[in-house]
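This is the structure I want to talk about, given as structure tokens.
Missing here is one protein chain; the remaining ones are kept as they sit in the complex.
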Amino acid sequence: MVEEIIRIENLTKRYISGIIKQKETYGALDVSFDIKRGEILSLVGESGSGKSTVANMILRLLKPTMGNIILLGKNIKEYKIKKYYENVQGIFQDPYSSYNFFYKVDHVLNQAISHSLSWVDIAEKERIISNTLEIVGLRGTETLGRFPHQLSGGQLQRILLARCLLFKPRLLIADEPTSMVDACARAEILNLLKKLKDKSGISVLFITHDIGQAQYISDRVIVMKKGEIVERGPTNDVFLNPKNDYTQNLLASVPSIYRKWA
Amino acid sequence: MTFEKKILLEKPEEQERSSVSIMLRKVFQAIKLRYKTQFTLIMGLVVLVIILEILTKIPRLSDPFYSYKIGASYASNLPPSWDFWLGTDTGSHDIFVMILHGTRNSIYFGIGCALLSTTLAILLGVFGPFVGGKADTLSSFITNIFMVFPQLPFIFFIASLMKTRSWVTVMIIIGSFSWPWAARSIRSQVLTLRERNFIKVSKMSALGNMRIAFSEVVPNVLTYILLVFCISFGIGIITEAGISMLGLGDQGQNFITLGFVMWYHEPYNMSPHYYNIWISPGIVLVLIYLVFFVIQSSFINTFNPRTRENK
Partner (left out) sequence: MAELVLKVEDIKGYYKGSFGTVHAVDGVTFDIYKGDILAIAGESGCGKSSLAELLTGSPMPMLHYESGQVTVNEIPIYIPKPEDKSKLGKWRKEQEKLSNQTRKDVLCKIIGYVPQSSQDSLNPVKKIRKFILDVMKQRVGTKPKKQIKRSKEDIKYDTLDGQKVRINFKEEVLTRVREHLEKLGLSGDVLGRYPHELSGGMKQRIVIGISTLWNPLILIADEPTSALDVTTQKILIETFMHLREMGIVETIVYISHDIPTLAQICNKCIVMYAGKLVEFNSMDNIIHSPLHPYSQGLIHSIASFNPDGSAETDLNSIPGRPPNLRDPPEGCRFYDRCNQRMDICKEEYPPFFSPNGNDSSRVACWLYKK
């Protein structure tokens, strides 16, 4: 049986600007989709297409104007914040600004562990942290006890992933996790997400503007444009035989090492 | 279900206490590391206060209004000598003892003033925008009102309205008028910090708003808060001296400040014959202010990441 982790129904975010002459803009308009257990779903779109708005609404960092988000059969409004974040976690585009430069990198991990396992003694906490860091391919001796500016973008992003794993989430929201990471460290993060999906059965909502990465990683794809979904389906259907004009145009303009635009 | 998750279910919401003390200790360590220069200077100030406190407890120096005698006659209007380092005035009071007490009390006054105005600045500057919504609008409204208020005339006005003025009331009056600029600049910093990702990450660790504001935002504006503290300290001492000199300060004889010493000896002012009486409290005042100017200047190094040491 394929278990449904999260279902999103008619999610809408409306921004109103201006006091006298009001102008409405939609960050997201009528977005509905679902994510199944152990699946990577990609949200693809150009900048301003509302991908990040959707992510922030699912992470409860932004209040939707309309629509429902249903996690494991229960509306997220019924969840307590704490309980909710044990199921859903996210990583963001800019690994550098995800760290408070005042503290060492351990701070984010301690924050997470004091939330979920506060009564465990310190030795046990250290063991859990080093185990989790091992999953993301890091060694505690190389990373812990350092300040964020002493580590590379790829390492920082993987520590954030480790932080998410401390919660044992069901759903991971990855909002452009690779776009500010060096080219040769990108593959590492992509492979890691794949591994998490295969081994731990974590579902991933992967948000990207890079079609190549979406093709490499995802099971299903949703293409967004100006806050609306224009096309959806299994990766190969969408990327190899796009139906929508916008998708066709988008795919035609992606630079690729496999073809030249003549 | 994994092992960790199991414990989680067995033991429901009951935690924290210990983590707050750990957090406080961490913040303190981080402050020590990052503000080395300022830390030394402020420690120096603390030592100075302790020395003054001890000195003023010595019986010979404990009463600024004691009339000294040489033999049988009162020692009035003496020039500086080995017995009276800064001379005496008409009432045979030792000027040195008066200044000793005045300096100590002025520093206390400054600290009180700075604490009050910094607290107000943090409250309205950090928590206002961080909580958002109506609290934000209200805090910025109050700040703006206080900002355009003509402060000094108003302080004089209130001080002259009151029949009996204790030093605490004067401190509250000065303290509650010297924060709006600080609240404004802290607020603008917090507004940019609020949008950073690490705030989102903390929110996803299910921390409360107040805790995020305290443990994530405040450390980042700490340089600013320390700066505000030092500037308010200087402002407090100088404003109090000005008010006291005009005779609008605390006129009881149990809390004399440098301004009070100046006011008390007003008839001597500018008389070259009694230079030791009117010039010495002024010099001490200038020295205190200079120390705080040095502390403020040392913040430039902390503000500018290029000159900050690499750690």
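Order as written gives the chain letters A and B; numbering starts at 1 within each chain.
The working rule: a contact is a pair of C-beta atoms (placed from the backbone, for glycine too) under 8 Å apart; a residue touches a chain by one contact, two chains touch by 3 or more.
Being a predicted model, the structure only gives us computed values, none of them experimental.
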Of A:N10, A:T25, A:N131 or A:N249, the residue touching the omitted chain is A:N249
Where A:E4, A:D30, A:E126 or A:D210 are the choices, the one touching the absent chain is A:D210
It is residues of chain A that touch the chain not shown, namely 46-47, 152, 154-155, 182-188, 190-191, 209-213, 215-217, 235-236, 239-240, 249-261
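Heads up, the rule we're going with is that only the chains that are shown with their structure count from here on.
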Whole-Å distance, C-alpha centre of chain A to that of chain B, is 46
Residue set of chain A touching chain B in the complex reads 59, 61, 81-82, 85-86, 89-90, 92-94, 97-103, 108, 111-112, 114-120, 128, 147, 160, 163, 168
Contacts from chain B onto chain A in the complex sit at residues 2, 4-5, 7-8, 11, 13, 15-16, 18-19, 26, 30, 34, 196-198, 200-207, 216, 219-220, 222, 311
